[in-house]
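Sharing a structure below in structure tokens format, with a few things to ask.
Just one protein chain is left out here, and the rest sit where they should.
Labels for the chains are A and B, by order of writing; each one numbers its residues from 1.
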Amino acid sequence: MKNIKAFTMPKWGIEMQEGTISEWVVKEGQSFKKGEIIALIETDKISNEVEAEFDGVLRKIVTPSGQTEPVGALLGVFGDTDVPDDEIETFAQSFEAADTGTAVGRNSDTAAPAPAETASPQAPEPAPPAISDTSFDNLNISPKARELAIELQVDATQISGSGRNGRITYQDVHQSSRPEAKVDLGGALPMPVDDESIFASPLAKRLAAMNGIDLKGVAGTGARGRIRKEDVFALLPDASARPQASLAQNTDNTPQIVEMDKIRKVIAKRLTEAKSTIPHFYIRSDFDVENLLEFRRIGNKVLNTKASLNDYLIKAVGRALVEHSDVNVQVHDDKIHYYPHANVGVAIAAKSGLITPVVKNVDLLDISDISRATTQLIKKANSGKLGLTDLEGGTLTISNLGMMGVDQFDAIINPPQGSILAIGGISRVMTEMEDGSGEFRSKLSVAMSCDHRAIDGAAGAKFMATLKSMIEEPELFF
Amino acid sequence: MQISEDALKQAYRQMKTIRMFEERLHDEIMTGEIAGFTHLYAGQEAVAVGVCEHLDYNDTIASTHRGHGHCIAKGCDVKGMMLEIYGRADGICKGKGGSMHIADIEKGMLGANGIVGGGPPIVVGAALAAKLYGDGRLAVAFSGDGACNQGTTFEAMNLAVVTNAPAIFAFENNHYSEHTGVSYAVGSEDIAGRAESFGMKAWRVDGCDFFKVYETMGEVVDHVRAGKGPAAVEFDTERFFGHFEGDPQNYRGEGEIARIRKERDCITIFREHATKKKLVSKKDLDAIDKEVSDLIEKSVEESRAAAPPTAEDVLTDVYIDYI
Partner (left out) sequence: MAELMLREAILQTLFSEMERDENVVVLGEDIVGGMGTDGGPEAIGGIWGTSTGLYDKFGGDRVIDTPISESAIIGAAGGLGLTGKRPVAEIMFADFLGVCMDQIWNQMAKFRYMFGGKTECPAVVRMIYGAGLNAAAQHSQAPHGILTSMPGLKVVMPSTPADAKGLLTTAIRDQDPVIFLEHKALYAEKGEVPEGDYTIPFGHARLAHAGEDVTIVAAGLMVKFATKAAKTLSEQGIGCDVIDLRTTSPLDEEAILDSVENTGRLVVVDESPPRCGLATDIVSLVTNKAYASLKAPPEMVTSPHTPVPFARELEKAYLPSPDKIADAVQRTLAWK
């Protein structure tokens, strides 16, 4: 035999990817004769003996018994007795296992370079030559594509054709002339728990899971009695969840004309004035409320109160307003009123219409006080007992439509207030954390409308930044 | 060997039915009323009947494209067959199969086959099932001197030997595989010899003599039912018509058809032997002739008048249940 020889994990059969040495029959330093058994190797299918193909000495065991190695890996080193130890060592260290991976076994994760892809179309150079009927005379392009290119003044010579032999198609020209796609991605959804004993189509199972419907015992109208999505829709409690409302029995479509009542007329007038005279600008942000939600849970227990999330928002807004006096304002024609304390309005959808009573001096109140105040205001609003003082003096109103299932909205400022905060829904969003990992966090969508006569962009932005940091780390500010 | 008078009359009736069925079809096809390909069995009746008279409904057979004779011999309904060949809704395959795919599983007829050599593998399966049922039943694959060259036939024979399956490979050597003579196409010119070389016992017999066929088949069937393994028989026989209806038969020798119709007509041979040996009376045989003639006449009449399948029938019977 040659002086030094490698003993590698053998490949037995087309499927074998790895094996485990169950026993070294020959020990390190021992010699063996041709035909003797050197080791026992196990795979997931069989256990087999490795017979020596020649006389030799097992100089070094690299892989101990019980260890699993891929096919081709170095298990041991054979060598004549006169080969020095350090040569054996060097051999073992520098040994490179052959690549024995298959397309679907080990190493299948490293994708082979895909066959060369066609180049993406490039943006035209500045001041390209004008495109005329003869511009594409020698180009491999379909007649309709040529027409379109000329019509749209697209330089087809810069387009890589997807047709046979690189022919440029109508679709190629069409695509290269359009702006980038804006796609609203939904992301991965949680998998519904799969119970195979329920015979339902994949979508039906998902719909049922999303709407909390138990499909056990539900009769399906699909082939062979399979439950389909239509069957799930029929079980949903709210008719508005169905894709199509049932046809109304009454097909008469003449409207019923009702005059606005006094309050609605006032609301209408004020909002029209606000929208047309106040220069609104908008600042939007998503706040991570994961910590706030937890803070509220604990806070309410500790303070023995039933403060709503909105109450906590009011508290944070109050403190932020006081820190940003340039936002804590009312606007009256060309005068700005700067307030020392924060009066925060709360938008309430009372039976008679939208009304925004004000919680006074929020910065001086603690959470349970705020909760009591808002509860009272809501009661008064619903019983029509709000007084003028309830409605005056606010600098910012909070309007919360999150519980209505709204993602985000922009509100109209309540004059003479300087701004209004529109609170949308909480959604679960995959977020990159500081350590680079990803987790689902609850995000609250917030949109601030500011009166640009009194509040500048920078001022509004700074206020929002403060508010954001208060809400995201509530323990520091309450 | 002893055959009762009733059995002889039954055999004659079957052969005569096949003969008149095929002769009548030959005429009707000329009118253009029958669609597709038809391959007539006239001349080979003694083989089909000589074999099938040893079988009952538990035994199965598979046939070739020239399947009418085996079908009738196995007991399939004559009128139902005629309706099928005419492509009518009441045919035994509901008009879906036609002449080349005629079958009746209840009678143990696993079908005529449009693929040469298609039958033997199926028959080995039926024989393996027969082995499992364990009651002595068997399966017969009818092949011609054409199929005896097809690889599938060899595979089937070998598999039958290796599994000791109760299969009978019945080779009807009518000297022509399509338009080619057996002396050219079968290299060894010995079909039974091929079966022997696969390891099974093979017999050779004159296929135009019912009595010889019947006697030989008695031995063969006993051998196979006793579990002694598969067997093969090479029958020397003649087909009176072309490979298919419309075949001008230019490959036949001068006067050959006239000669074989005169000298190698198994029905004539049967009559002579049976009446001479006083096994059956001429009167009885003539009476059977008349009955058969009436049956065929009636079958044709009814088939011509019968309703075809409807367009919806295209979609049925593909699966037992799908979705």
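The definition used in the following text is that contacts are C-beta pairs under 8 Å (C-beta built on N, C-alpha and C of every residue); 3 or more make two chains touch, one makes a residue touch a chain.
These numbers were taken from a predicted model, which means no experiment stands behind them.
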{"item": "Contact set of the excluded chain (shown chains only)", "value": "A, B"}
{"item": "Residue of B:10, B:152 or B:180 touching the missing chain in the full complex", "value": "B:152"}
{"item": "Omitted-chain contact residue, chosen from A:29, A:66 or A:202", "value": "A:202"}
{"item": "Hidden partner chain, touching residue among B:139, B:182 or B:266", "value": "B:139"}
{"item": "Which residue of A:180, A:334 or A:435 touches the chain not shown here", "value": "A:180"}
{"item": "For subunit A, residues in touch with the removed chain", "value": "14-15, 17, 44-45, 99, 101-105, 108-109, 111-115, 171, 175, 178-181, 183, 185-192, 194, 196, 199, 201-203, 205-206, 222-224, 226, 228-229, 430, 438"}
{"item": "Missing-chain contacts mapped onto subunit B", "value": "60, 62, 91-97, 101, 103-106, 110-111, 113-115, 118, 120-133, 139, 151-152, 155-156, 158-159, 162-163, 316-323"}
